[in-house]
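Note that this complex is displayed minus one protein chain, with the remaining chains in position.
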Amino acid sequence: MRRWTSLPGGVKFLLGIAALFLVLFIANSTLNRYVLHVITLIGIYSVATTSLNLTNGYTGLFSLGHAGFMAVGAYVATLLTFPVRLRIAYNLPLLPSFLGGPEYQWPFLPALIVGGIVAAIAALFVGAPVLRLRGHYLSVASLGFMVIITTLAKGLKDLTRGAAGIQAIPRYTNIWWVYAWLVVTIYVIWRLLNSSYGRAMLAIRESETAAQSQGIHPMRYKLLSFVIGAFFAGIAGGLYAHFARSIRPYEFSFYMTFHIVIMLIIGGAGTLLGPTVGAAIVIALKYVLKPVEEGLGIYGLVEIIYALMLIGVMLWRPEGIAGGVNPLKFLMPKRKGGS
Amino acid sequence: MPLLEVDRIHVYYGVIPALVDLSLAVDEGMIVALVGANGAGKSTTLKAIAGVLRPRAGRIRFRGQDITRLGADRRVRLGIALVPEGRQIFSTLSVRENLLLGAYHRRDPEVKKDLEWIYSLFPVLRERMHQVAGTMSGGEQQMLAFGRALMSRPKLLLLDEPSLGLAPLVVREIYRVIEQIREAGITIFLVEQNVNMAMHVADYMYVMEAGQLKMEGVPQEVMRDEDIKRAYLGG
Partner (left out) sequence: MFTATYVAQQLLNGIVLGSMYALLALGMTVVYGILRLINFAHGALVTVGAFTFFGIFVVLGWPFALALVAALVVGGVMGFLLDLVGYRKLRGGPEVSLLITSLGIYILLENFIKLLATPQPYAFRPPAFLVQLHNVGGVAFRTVDVFIVAVSVLIMVAFALFVKRTKLGIAMRATAESVEAAQLVGIGVNQVVAVAFVLGSAVAAITGFMWGAKYGQISYDMGFMAGVKAFVAIVIGGIGSIPGAMIGGFILGLVETLAVGFLPPGFAEYRDAIVFTLLILVLLLRPTGIMGRKEAV
């Protein structure tokens, strides 16, 4: 039998997927609903964190607006899939004719994808003016974008029911949907990194000036990674809406962004599986600690521990926890040698 | 005991070695020149002495004291001043502010007197005292960089390519001042691409190649070497 390390990357990837779904299948049939709930949530956040990784981990940009793109995906997908008879009861708008008309309710998959596309278009509008500038501007502008989105979600009551949020969203999201999307997200990013686009993006992260001198247009690649990242954030948002079954504007807040950032940093920015590892650690920790926090009445404990973990990783292990031990290292694009 | 001793230092940029096992010494009161081709490691040597770069191995001693671990600002206090390549004056500050910052660590009352001395060395700086430094010509900025370094009352002045990019007339002016500085009792360690200029003023020379020392000696001796002649004097 051939050794694992000598197998081509694509074969390993397929074997990995098969193993993942086998594990999920066993989990699905043996574990209780509570644990499956947590596993599904980990998957959703893994999609979000992996997509943030494309922007923040590989290109050296630092977007803080990820929750905003998730909000866009969540609201758009929800508005498309919401049951027709409940629309009237909830005062939600009926779909215009170009989206299928008042009697039409969208199936899950196309609704998710449209949510992702709208998020990507939003990213195009935010990214185009900001990405020409130094990385910091993107951080603040994307944070601003998130504030704009949540304010709009609160204000546009005819569309979103305002601060009350939307409830009774059909529960379409399950473990299979989530992990299938996670595989798609990781696959797309892997392919992207191994293409000429990916090498250009890494070159930009190393040195923008050097990349420019090789004829790479940093702006185009940065925008592309920002937009693709936003697309998958939108997907994660749509998955989240059809998992939690209710969405409110304030959920897509700075804290949601912060949690995704922590997952990324703890897992290891710039690694393919780091985001998933980070999401698992952070969410598992939350489910362990939340009862302690509520039992003892010390509100803020979980966030304090997250913050200390984040600061600790930045100070002593900046490559993250999964950073050094990435089992899928072979999927990383090979750097061309030399200085 | 030499004023400055560089003892078998190794300096890296990431994983790329820039200086390999480099040793040299500068005696008090001398002008010592360091020459070599582009990328030989001349500027790196100066930066390591000034404390901008830290050697991975080896020692640097100044007046017998080990300064290898000291930061750049601490070395200025001990009497090492660098006039960096590309001058690095504070372009948004006025000429006078630049000069006063040169004496940042000094608390003695003679700062005013030294300021006058700088103005007498470079009369143009007095005229431009309140001008924003970034608006001056390249030659004037070089003079300001000299003045700023001298304001710290250095015992050792490190000069990185003082003639680079300047008109011949200005270069001559700069070298006139270098002689004056030496007469004031300040030791000078000079990196120069313009080998003609260097051998003219230097008491002693080091030649570097690819991060290592290739040769040393008094200028006449060094320039007798056939290889050196071919490499630097075009024949």
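Note that the chains are named A and B in the order they appear, and that numbering of residues resets to 1 at the start of each chain.
The rule is simple: a contact is a pair of C-beta atoms (placed from the backbone, for glycine too) under 8 Å apart; a residue touches a chain by one contact, two chains touch by 3 or more.
This one's a predicted model, so the numbers in the text were calculated from it and none came from an experiment.
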item	value
Residue in contact with the excluded chain [from A:Ile88, A:Ala168, A:Val288 or A:Leu308]	A:Leu308
Selected residue (touches chain absent from view) among A:Asn91, A:Thr151 or A:Ser195	A:Thr151
Residue of B:Gly36, B:Pro55, B:Pro84 or B:Gly139 touching the missing chain in the full complex	B:Pro84
Residue of A:Ala120, A:Ala141 or A:Ile235 touching the missing chain in the full complex	A:Ala141
Interface with the undisplayed chain - residues on subunit B	50-52, 71-73, 76-77, 81-82, 84, 88-93, 97, 100-102, 104-105, 148-149, 152
Touching residues (missing chain, whole complex) on subunit A	56, 60, 62, 64, 126, 129-130, 132-137, 139-141, 143-145, 147-148, 151-152, 154-155, 208, 254, 258, 261, 265, 298-301, 303-304, 306-308, 310-311, 314-315, 318
